[in-house]
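One structure is given below, encoded as structure tokens.
A protein chain is absent from this complex, but the other protein chains hold their places.
The letters A and B name the chains in turn, as written, and every chain counts its residues from 1.
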Amino acid sequence: MMTEITILLVDDEAAFRQALSRRLNKRGFNVLQADSGSQCLSMLNNHSVSVIIMDVKMPEMSGIETLRQIKKKYPDKVEVILLTGQVSAQDGVTGIKIGAFDYLTKPVEIDHLAEKIKQANESIIRKEERIAENAFREKVAHQMAAAERLASLGTLATGIAHEINNPLAIINESAGFLSQILARQKMLQIPCRKEFELSIDKIITAVERAGKITHQLLGFARNGHSDYTRVDLPELIAESIDLLTHEMSNRNIDITTSFDPLSKEIMTDPFQLRQVFINLLSNANYAVGENGRISISTANHGQEVAISIQDTGPGIPANHIEKIFEPFFTTKPPNKGTGLGLFVTRNIIDKLGGSIRVDSKLNVGTTFRVVLPKCLEMQIKAFETENSATDWISHIKGESYHDKNSD
Amino acid sequence: MLKTYSKIKKYILASMILAPFLPFIIVLGIGFYYFTSSIENSTLAGLKQTVSDHRQMIDTFLQERKSDLIFISKAYGPETLLKQASIQKAYNDLNSKSRAFVDLGVFDENGIHRSYSGPYQLTLKNYENEFWFKQVMKKGTYISDIFLGYRQVPHFVIAVTSRVNSHVWIIRATIDTKQFSDLVEKVQFGRTGEAYILNTSGIFQTTRRSGGNLMETDSEFTQFPYSDNGIMHFIENIKTGKKFLYTSTFLTEKDWLLVVRQETAEVFRQLHTASYLIILISLSGGAVIFSIAIVLTNRIINRIRQIDNKNELITQQLIHATRLSELGEMAAGFAHEINNPLQIIKNEQSLLLLMIEEINKSSSAIQPQTNKEINDSLEQIAIQISRAAKITQAILKFGRKEKPSMSQIELQSFIPEIINMVKGKATVNDISILKYFPENAAPIVCGDPSQLQQVLLNLLNNAIDAICEANDSTGGVIKIEIALPDTSTVEISVSDNGIGINPDNIEKIFAPFFTTKPMGQGTGLGLSVCYGIIKNMGGEMTVSSNKNDGTEFKIQLPAA
Partner (left out) sequence: MIKIPIKVLVVDDEKDFVEMLCLRLKETGEQTSFAYDGETCLDILAKSDIDVVILDIRMPGMDGIETLQKIKHDFPLVEVIMLTGHGTTETAVEGMKLGAYDYLLKPANFSELQIKLNGARNRKDEQEERIRRARTKLLLRKSGDI
């Protein structure tokens, strides 16, 4: 099925414009008109045009100049066909050097023009396809890098957990045993008993903190494996909120949700995505303080779904915005946060093929916006059928199948 | 990747074949053309010569026979010849000149055969309406086509007129067709070359060797191009499928066509031989060009591939190094985070120890049993802190968080010391350690001696383990080699012939906590620490390995 091609006709001669427009309309093109270069440029801002037919000779801004500006602003979105007088064919050549698709001399032969318009439109479609392909490749490469990073992080976390948690456990038990000794009847009278208890408490707290760091990293990293299943997004978010309700209700925090019915179900890894929500929600929870408000909403974006988590906290200072996704960066007081939460969050989202963005205004609040593909594998498949399958894509696909099977 | 190689290969191969092949073919073609046309010309010229010589001869024959007859008529006079004795004598005369005459006769102007000498009974027969008679009466002399006549035998005649008083006498002689045919057919060349005579209606006047009797019509005659005079040549396909080269010319004495023909296959045999030679040359030349092109192309492609692989390897190493340094940063941050609580525990532990000591010194000392339990616990805490701290230190080393103390290390004396440390273990396992130093240079590097020692010990121990793990652990060899790739770099390589590293694992080998050893043996930090140390000294560390063949670690350090 051929979609309608939208043409913008730019000429200062109204009569010529009307006549040509009528004739092109008859051939099934959707024709817009502009009487000058500047009007053409302003129309491009709010209309989606694929082909521009423009007279070279125009008062005020010439066709060549307009072309130059169009190509600067929309290098790949629109093709321009120039119309020149018999004597000014040289202008057409100049136009092509700047990036015009072609030029025709007036008077134009309507069949010829229609043919050229179709060619120009095809060229635009090809360019768009190429851009989409490149963007997709970049995205998958990015995603693979994230998965790899997460995997090496997983090895690191597992190693550290094993090597550090065992001594920590022994310290824990030793300190605990000390406090048990201290609790014995005959030890009740010992001098500086308070100091003893304080030291032991400090040791146990320190062990807990170190243990938390290792377990947190472990819980997130999970060695890079993914289980993709159908996930009910509102349900998953509600579940994540439930896990934090206890903490929130104490401080009278108001949570509102609004879900887009069009993006109810997505294909993703529920465990990792829940981790993301818990993480973002506990950050929001920490930020808002008492009587704050947190709102969560989903929005449908074609093949993707956007999830916003907004809080009414103090906001993030501009000099911190850049760093919040780095490992071990935290604004929480020592012993409160590990600084790993957002780092791991971003890595998980990258791996799920999505993206995360943060907008923050001081004293107003912070919004985290997570965009996820509704179905990553389907997207890959759709991409494959549209384009001739490249080795590279099938390689990626093989990998993801491999992951699925090994799980 | 492979696809592009085969594409490049096709392209190069095509141009390498075409570039010499085209001129080769053109030169060969031009040579062939000139060679063949010269052969053709000389062959044709020979044939034409034959025809013209032959015509000369036949013309002479006919002319002589005609003069013979005129001479007889003049010498005897027609009236004398009417007598039987005279004509007999005249015939004998004639016969003595040429054996071609079969008979001789005299006719009066009314066509009555008045006297005859010869084998047939023709006297008094009337020839008034014969074609030859009319012709001779008109022209004075006449040579007839072959006809049957009263004798019903193919023959041709020569007749002349002689005028005595007011009477016209005709003297006629018959030519032996056999003799005439022999004369014409005498020309014989090659296997298929032959000559024959046709009259203007294409009827054979002499027999043709390859078939064609007297009085028959030559079936090919209608296809002959016609020309009044001169020598013609043309090539004609005859019905049997053979191809002949014809050369023809009209005689001057009689409107007869002398035809000399030969099968083209024979005429141009030389030409064919030449063609075969040319084809042979082009085939063998082509084969040579083709094989040279293939060999050269393969060589070029291999070279390209080698260069590509090298670049690929460098890119891979770069990516790998970047990833490791990223991981290093992370690991270091991690270790740092763990170190904080460890520090707290350490402080509190020493505080507790101090307090216990104080209490025991005081009057209210703790029971010895309980005291021991407390001290044991505190000691256990101390042990575990140092155990955990060791791990975090190692991670920090991988993450390059400490400044090394740099000094100059003379490898010439430094490396044997390290080898001595593992010599015992090596000898037990029947492993020899060989060292190769550059001959006229004393390599000195800039680095931290204790750290470099740690790295090399680690590598040597790994090498010993790798050899022990190989099934046939006898004959294990570890090589330590020092090379100076350029003035600012010293390269130390440690290679073994042990089990090698699985290709899947080679990328991860420097990552912290990666280990292939069974659980409980080794933390997987050794190589990552080595990597961190070398990086920290401003050097590079790489690994290459073939499964089951062995492993080589290369360390590049800045020369002092």
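Everything below uses one rule, namely that a contact is a pair of C-beta atoms (placed from the backbone, for glycine too) under 8 Å apart; a residue touches a chain by one contact, two chains touch by 3 or more.
Since this is a predicted model, take the numbers as computed values, not measurements.
A.B. asks: Any idea which of A:G63, A:G211 or A:P270 touches the chain not displayed?
C.D. replies: Considering all chains, including the one not shown, the answer is A:G211.
A.B. asks: Pick out which of A:E148, A:E173 or A:E265 touches the chain that's been left out of the picture.
C.D. replies: Once the missing chain is taken into account, the touching residue is A:E173.
A.B. asks: Of the residues A:H162, A:R293 or A:R369, which one touches the chain left out of the display?
C.D. replies: Reading the full complex, the residue touching the unseen chain is A:H162.
A.B. asks: Quick one: which of B:D59, B:E185 or B:E373 touches the chain that's been left out?
C.D. replies: Residue touching the chain left out of view: B:E373.
A.B. asks: Considering the whole complex, not just the chains shown, which residues of chain B touch the missing one?
C.D. replies: Interface with the chain not displayed, on the chain B side: 373, 377, 380, 383-384, 518-520.
A.B. asks: Tell me which stretches of chain A touch the chain missing from the display.
C.D. replies: Chain A touches the missing chain through residues 158-159, 161-162, 165-166, 168-174, 176-177, 180-181, 207-208, 211, 215, 218-219, 222-223.
Note that in this section only the chains that are shown with their structure count from here on.
A.B. asks: Quick one: report the Å distance separating chain A from chain B, using the average Cα coordinate of each chain.
C.D. replies: Spacing between the chain centres: roughly 57 Å.
A.B. asks: Hey, which residues of chain A end up touching chain B in the complex?
C.D. replies: Where chain A meets chain B, its residues are 148-149, 152-153, 155-156, 158-160, 162-164, 167-168, 170-171, 174-175, 177-178, 181, 184, 186-187, 189-192, 195-196, 199-200, 202-203, 206-207, 209-210, 213-214, 217, 327-328, 334, 338-339.
A.B. asks: Can you list the chain B residues touching chain A in their complex?
C.D. replies: 323, 326-327, 329-331, 333-334, 336-338, 340-342, 344-345, 348-349, 351-352, 355, 358-359, 362, 364, 366-367, 370, 373-374, 377-378, 380-381, 384-385, 387-388, 391-392, 395, 508, 511-514, 523-525
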